[in-house]
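A selection of the complex's chains, in situ.
Chain nomenclature is as follows: A, B and C, assigned in order of appearance, with residue numbering initiated at 1 for each chain independently.
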Amino acid sequence: MPRMTQPELEQLMDKSFPSWRTFSQIVGIGENDITIRMPFRQDLVRAGGTISGPALMALADTAAYYVTLVHAGPVPSAATANLDIHFLVRPKPADITAVATMLRLGRRLAVSKVDLLSGDDLVAHATVTYALPSS
Amino acid sequence: MPRMTQPELEQLMDKSFPSWRTFSQIVGIGENDITIRMPFRQDLVRAGGTISGPALMALADTAAYYVTLVHAGPVPSAATANLDIHFLVRPKPADITAVATMLRLGRRLAVSKVDLLSGDDLVAHATVTYALPSS
Amino acid sequence: MPRMTQPELEQLMDKSFPSWRTFSQIVGIGENDITIRMPFRQDLVRAGGTISGPALMALADTAAYYVTLVHAGPVPSAATANLDIHFLVRPKPADITAVATMLRLGRRLAVSKVDLLSGDDLVAHATVTYALPSS
């Protein structure tokens, strides 16, 4: 069950990462997941006209961070322990939506999966582990 | 054995990704590896004073791309199929060096590993698969 | 859309891996996924009374292999290119169910995800890439 609402998460981000809104927007928080959107910007495109891999990785990491905060509570010092991502199709230059789902919230680690979508197409799948600060 | 020299790789990058030099510099090419450096910039830092995870992932992906090009030849349309990265210590705000080593160059896939270093400290370890264009 | 029925897959396995039934059973094939079950056996248990990690990895790899065959067609020489697995909870000594879902079937690579369940509990999540033989 979520421990933070969308306004609470947005306030925490405003305080910890003031410029976060230029990169992604929070669309909504579900029981066990969060949906965010990366608005298209020309500087996210790489040669060949597709959204760059690093932009997709940053988005996956961000979505996993948010779902971790929502479920673990306001621990902005949580840090990525590992991330794996599989690129499925090269996304065309357009907004990308990320849906991060909490798989397991432990005392020390939070594991989530992230689906990245361009419209209805799944363009990448990631699994991300966040290490939680000692309480 | 390398199929591209450092000047050839730099020319290819100048043509395909004109702004690449703002992000990383090529330090040298070995028999089976390549070393690159991401010069420190304030905008690579995240809250807490450490280099951000997405900057490290972008660097790992870039180093793997370069070692793939050096060994597969000039195929700039090679694309990341998957990347996994393990963050080991939070790097302090300073240059990061990446050493990418080719593990296996096949006809269709190139697998490399990347060690990211801050000074002598290993800060992250990645494994990256690039899909090669059909010849 | 599936290109093999359950009886066709079972016949292919009987021919290619005669002893496969001692390890897992096919429960059913969906539009985009397959469900298999690893019946509990005492030799799957490790110290501590939990199902061993290698048994779970073998099950994830097997489920991904089956969903790849079902969607790519009868290519038993398909081979795992990479597998990543996250262990979420230690499963108690009981049957494990695996649900493998095809994420992307390309000409050369098939990427699937696998959820491993003990009853209703998600115990592990894997992502698996199979390399398809050249046609």
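Operating definition for what follows: contacts are C-beta pairs under 8 Å (C-beta built on N, C-alpha and C of every residue); 3 or more make two chains touch, one makes a residue touch a chain.
Remember, predicted model here, so these are calculated numbers, not experimental data.
S.K.: Can you report how many copies the full complex contains, not just the 3 shown in place?
M.R.: For the whole complex in this structure, the answer is 4 copies.
Keep in mind that, in the parts below, only the chains that are shown with their structure count from here on.
S.K.: If you average the C-alpha positions per chain, which one ends up nearest the average over all of them?
M.R.: A
S.K.: At the place where copies chain A and chain B touch, is the share of residue numbers found on both sides over half (same) or under half (different)?
M.R.: Shared-number fraction above one half, so same.
S.K.: What's the rotation, in steps of 5°, that superposes chain A's Cα atoms on chain C?
M.R.: Copies differ by a rotation of 180 degrees.
S.K.: Calculate how many whole Å lie between the centre of chain A and the centre of chain C, each centre taken as the average of the chain's C-alpha atoms.
M.R.: Going by mean C-alpha positions, chain A sits 28 Å from chain C.
S.K.: In whole angstrom, what separates the CA-based centres of chain A and chain B?
M.R.: The computed centroid separation for chain A versus chain B comes out at 23 Å.
S.K.: In chain C, which residues are in touch with two or more of the other chains?
M.R.: 84, 129 - these are the residues of chain C that touch more than one other chain.
S.K.: Could you list, by residue number, the parts of chain B that touch chain A in their complex?
M.R.: 16-17, 46-48, 53-54, 57-58, 61-62, 76-77, 79-87, 90
S.K.: Name, in rising order, each residue of chain A that touches chain C in their complex.
M.R.: 84, 86, 88-89, 103-104, 111, 113, 122, 125, 127, 129
S.K.: State the interface residues of chain C toward chain B in the complex, per the touch definition above.
M.R.: Touching chain B from chain C are residues 81-82, 84, 108-109, 129, 131.
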